[in-house]
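Complex shown without one protein chain; remaining protein chains in place.
Order of writing sets the labels: A, B and C. Residues in every chain begin at 1.
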Amino acid sequence: MASINKKRTISFVDAINESLHLEMKRNKNLLCYGLGINDPKKIFGTTKNLEKKFGSNRVFDIPNSENSILGIGIGLAMSGYPNVVTHQRLDFFLLAFDQLINSASKWFYMFGKNSNIPITIRLVVGRGWGQGPTHSQNLQSVFSHFPGLKVVIPTNPFDAKGLLSASIRDPNPVIFIEHRWLHNTIGDVPKENYTVNLGNAKKISSGKNLTVISMSYMTVEFLKILKFLQKKISIDFIDLRSIKPLDIKTIKKSVKKTGKVLVLDTGFKFNSISSEIITQINENCFNFLKEQPKRITVPNIPEPASFGLTKYYYPSLKNIIDEVSLMTKIKFNQKELKLFLNTFKSKYHDVPGDWFKGPF
Amino acid sequence: MASINKKRTISFVDAINESLHLEMKRNKNLLCYGLGINDPKKIFGTTKNLEKKFGSNRVFDIPNSENSILGIGIGLAMSGYPNVVTHQRLDFFLLAFDQLINSASKWFYMFGKNSNIPITIRLVVGRGWGQGPTHSQNLQSVFSHFPGLKVVIPTNPFDAKGLLSASIRDPNPVIFIEHRWLHNTIGDVPKENYTVNLGNAKKISSGKNLTVISMSYMTVEFLKILKFLQKKISIDFIDLRSIKPLDIKTIKKSVKKTGKVLVLDTGFKFNSISSEIITQINENCFNFLKEQPKRITVPNIPEPASFGLTKYYYPSLKNIIDEVSLMTKIKFNQKELKLFLNTFKSKYHDVPGDWFKGPF
Amino acid sequence: MCSLIRQVELEIVNRYKEGKMRCPVHLSIGQEIVASVLSIFIKKDDFAVSTHRSHAHYLAKQGSLRKMIAEIYGKRTGCSMGKGGSMHLIDKNVNFMGSTSIVGNSIPIGTGLGFSLKLKKKKNISIIYLGDAATEQGSFYESINFSILKKIPAVYICENNFFSVYSDLKVRQHSKRNIINSLNSLGIKTFKITDYHPVKLVNKMQYIVNYARVNSKPVFIEFLTYRFYEHCGPNIDDNLNYRKKEEIKKWKDKDGYENLKKFLIKKNQKLFIEKVEYLNRKKILNAFKFAEKSKFPNKSDLIDGIYK
Partner (left out) sequence: MCSLIRQVELEIVNRYKEGKMRCPVHLSIGQEIVASVLSIFIKKDDFAVSTHRSHAHYLAKQGSLRKMIAEIYGKRTGCSMGKGGSMHLIDKNVNFMGSTSIVGNSIPIGTGLGFSLKLKKKKNISIIYLGDAATEQGSFYESINFSILKKIPAVYICENNFFSVYSDLKVRQHSKRNIINSLNSLGIKTFKITDYHPVKLVNKMQYIVNYARVNSKPVFIEFLTYRFYEHCGPNIDDNLNYRKKEEIKKWKDKDGYENLKKFLIKKNQKLFIEKVEYLNRKKILNAFKFAEKSKFPNKSDLIDGIYK
C-alpha cells in the first residue's frame, strides 16, 4: 500500500463502484445483487456499468424478499460464489435477521469449520430530509454484538474502496455500512486495486491532551472542527473504520497517553458501540484515566421526520466543541467560536450539502 | 404490595401461569397465543388451563410465521386487544425483527402518540443439554438498544408473576425473557394479583465492600455463593429484573457507596448490557470508583452443543468467586473454598438439576 | 374523491421544489381510481392500513387533508405530529390506522386489525393496501394464510403498477406466476380487475367489499394500474426509459381519473365536476395554508412519546 499513487480525486460512490468492478474482475465467481442494482439509478450510482461489464448472471436485481435473499446468498457463498448484497436502507435488512444471526454469523462455528460464508452486506444509512424513523437507523451496535460478524464503516473514498475490497475478500460475513451523507464526498483514491485491513483503526491526528474516537458520519463532522480545536488542543483523533473487530490496541495506546477520551457514535446511546469502547477502556486503561470517558451519540429516540426536530436530534458541531472544551478545560473565545461555526451554517441542517434537493 | 401474604411456595412456571390467569380474568380483551400454547405440554406448563378457562378465541395456537404473527399482534394490540405472545426459544423470534423494530418499538412515537402497542413478548432462553448455537442466545442487549422497547428478566417466581402482570398492563411493547433453567425453581408467591414495577431493580443484600449487579440466571448463580462470600465480604447485591428501563438510580447509590462493581451478564460480552452499565457508572460515579468496574459474561462465542464444551463456556461459580476475591483483595482459604464448591458439584454441568433427563 | 386526490397530489408536485416539504413523497397520480372507488363502500368503522404510497388511501378513507399536508411539511399539527412524514400517515378518527414504509410491513398489521373486528363480531372490514412488490414478501403469504385460517374480514388490495421502484416485474416474478389462482388455492376468494369502466368497476367493488363484510372472510383483489410520476418525488421520470413509451401512453389513455371525468361529462355532469373541483381547490389551498402556518414541533416534543 505504501507505493500507491494517491493523486486522483473521486467520490465515495465512485470508489465503491471501482472496488466492485475490480473485485468482480479479480474473482470470476463474485456475484453482486440487490433491489434496483441494475435500474437507471444504479443504487446511487454505486453499481453503474457492472451488469454491462459482467452480465446479468453475475449482477442481478432481486424480488422484495430480504430474508430469503440473504439465505440464498449464504447458499451461493458456501458453494463457491462469494457475493455482495446491497440494501438501499439498513432498516429494510431487519427482515433478514434470522438468516443473518442464526445462519450467516455462526455457520462456520456451528458446523465445525466445515463451511465459511464469504458474503458482504452493504447497508445504506439515511439521515435528514424526512428519512424518519424507518430510514435512518445506525445499527452497528446490534450487528457487532454477534460473534462471527465483522462490521465496517468507511468515512472517506479511499477507505471505502479499500475496505470494500477487503470485505469482499474476507472469508466471513461482513456488514459494510455506508452513510448516505458520505456518498457525495470526494477524496484521493488510487486507481489500483488495494485493500485496507479490516480491524485497523486510522489515526487521523496525533496529540496528547485528548483522544477522540469516532465513526461513520461523526468522523466527517469532527474533521470539520479538528483544525479549529487543534489551535489550542492537542488531539489524538481516531477513525474506527472497523467496529468489529475493534482496534482496541490503537485505542489503548492513545488513551494511555492522553488519559481523556471522547467517543463519537452515530447510534442510539443505550448499548451503543460507545458503551463497549468505554467499557474496554475501563478494562484496559483504568489507571491511566484522568477524567471520566465521555460519549456523544444520537439520543435514545428514533429519528423524527420533521425538519423542525432533526435540528435538535443530531449532535451539532457546537455540542462537540463544548464537550471537548469541558473535558480539556480549555475555553474558546466565544466570538471566535461563533464566527467559526458560522462558516458551516447552511440554510438547511437536514441535507448533506446544498446540491441535495430531495427526495431521498 | 406491603400487605401481601407471602406464605405459599410455587414454581416459576406456575407463577407465570398464575399471572396469565389473573390478567386474563382482569382484562376481558387480553389474548394469549403462541406455537404450542394449547398442546399437551402447554409451553412448559406455563399456559395450562388457559384455553379451558378463557376459550380458544382468546387463547390460540398459531402457524409457524413468527414475523407476521407479531404484526398481527400489533394490529390486535392497537385495536383494543392487548396480548401476550410466547416463543419457546428466543432465537425463533429473530424472524420477527422487522415487526419488532420497525413497527412495535416505534409505533407510538412515529405516529405522534396516536396508537400505543400493549404487547408482551415472552421469550424462553435455553442453556445446556445440547441447546447449541440456535437455542441459547441471551439477546437482552440487542433488544435494549431500541428506543420504545422495555426488557424484563425475572429471576424468581415472585418477580416472575409480578413482572409479567406489570408487563401485560404496560401500554408499551415489553420483551419478557424467561431463562429455561429458572422454570423449575420455586419460591414464595402470594395468591393475589400483584405487580412488580418495571424499571426497579431489587436489592438482594446490602453491603459496603462491593456492588454486584446481576441478571437472569446469573442471579441464581450468585445467590448460591452469596452467603459464603458474605462471611468475609460485605456485598451490595442487585438483581436488575428490568434491563430497560435500567434502574440507574439504585446502581448509582450502591456504587457511590462501595466504589467497586462487578456486573454479571448472560449475554455475549461485546456490547452486552454489562458494557452499558459500566459506561453509565463511569458517567455517574467516576469519582467514586476505587477500582475498575469488572464484568463476567459468556464469551463472544455461540453456545456449542457439546457437553464437553459448555463446561468451559459458562462462567463457573469459581470464576465468580475468584473475581470477587481479586477485586476486594480478600482471599479465601482454598481448602474451604473447594469444600464449599463441592457441595454444588453435580455429575452434569449442563442441566438445571438432576431431575432433567432431556430432551429439551 | 378521485378528483380530490389528483388535485392534492398535483399541488404537492407544484410546491415540492419550494423545499418546504422536506421528506420523500410517493405520489399516487395515475393510481387514484382504486382507492376512490373503494371509498364509496368503506365505512368509518372499517380499518385501513397502507404503504409508502398512501396519500390516496388515506384521503379515500376520509383522513384529514389538513393534517396530511401538515405532516408532509413536518409540522406539529400533522397527523403524526411531524414525526412520521409522508410515509407514516395516520388518522384514527376515521380508522386509518397507519401507513408504513417497509415493503410488506403493514400487511400483518392490517390482518391483526381485521382479526380484532372478527373478535368483536363487528360487520366491518380491514383494508390492506399493498403494491406488487409486497406480494414477494413472506409477510404477505403468512398473513393471507392466517386470515384464511381465522376467517378474517380483510380486504387485500394489490395495486400492481408493474414496478418496484424502477425494477420491472420480470426481474422479480416469473411471467407464468398467477397470483390470483395461487392464492385462491390457499382458500381465499380472489379478484382481478381488468375492466375500468366506471359503472362496472363500482359494481364489482361493491360486490367484493360486500362479500368480505357479510361473510366475514378475506378477499384479495389485484388491480392493474400505473403511476405517472417518478417512484419517489415530484417529477416525471420517463426520460429514464425504464418503461416503454407505448406502455406509458396506453396507461395514460386508460387513466381512471380522466375516464371518469369523460364518463361524467357524457352524463351531462360537467357542471358538477367543475363545482367539485372548485370546492376541492379551496379545501386544498386551505390545507396548504394551514400547513404553512402551523409551527414545527417544539424541542420538547423530540423526547416526548417514546413510551406511553
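By definition in this document, contacts are C-beta pairs under 8 Å (C-beta built on N, C-alpha and C of every residue); 3 or more make two chains touch, one makes a residue touch a chain.
No experiment lies behind these values; they were computed from the predicted model shown.
**Q** Determine which of the presented chains are touched by the chain that is not presented, and list them.
**A** Contacts of the omitted chain with visible chains: A, B, C.
**Q** Hey, which of A:L22, A:I43 or A:L70 is the one touching the hidden chain?
**A** Touching the chain that is not displayed is residue A:L70.
**Q** Check the options B:A104, B:V151, B:A305 or B:I320 and report the residue that touches the missing chain.
**A** B:A305
**Q** Out of C:R177, C:K262, C:K282 or C:K299, which touches the unshown chain?
**A** C:R177
**Q** Which parts of subunit C are in contact with the chain that was left out?
**A** Touch set of subunit C with respect to the missing chain: 136-142, 145, 148-149, 172-174, 176-187.
**Q** Identify the residues of subunit B touching the omitted chain, counting contacts across the whole complex.
**A** Listed in rising order, the touching residues are 35-36, 38-41, 60-65, 67-68, 91-92, 95, 128-135, 299-302, 304-309, 312-313, 348, 350, 357-360.
**Q** Residues of subunit A in contact with the chain that isn't shown?
**A** Interface residues of subunit A facing the absent chain: 31, 57, 62-63, 65, 67-81, 98-99, 102-103, 107-116, 147-148, 150, 171-172.
Following the convention adopted for this analysis, only the chains that are shown with their structure count from here on.
**Q** What whole-number Å value describes the gap between the mean CA coordinates of subunit A and subunit B?
**A** Roughly 33 Å separates the two chain centres.
**Q** Can you list every residue of subunit A that touches 2 or more other chains, as numbers and ranges?
**A** Each of 67, 91, 95, 132-134, 300-302, 304 in subunit A touches at least two other chains.
**Q** Hey, what residues on subunit C touch two or more of the other chains?
**A** In subunit C, 78, 80-84, 88, 100, 102, 138, 306 touch at least two other chains.
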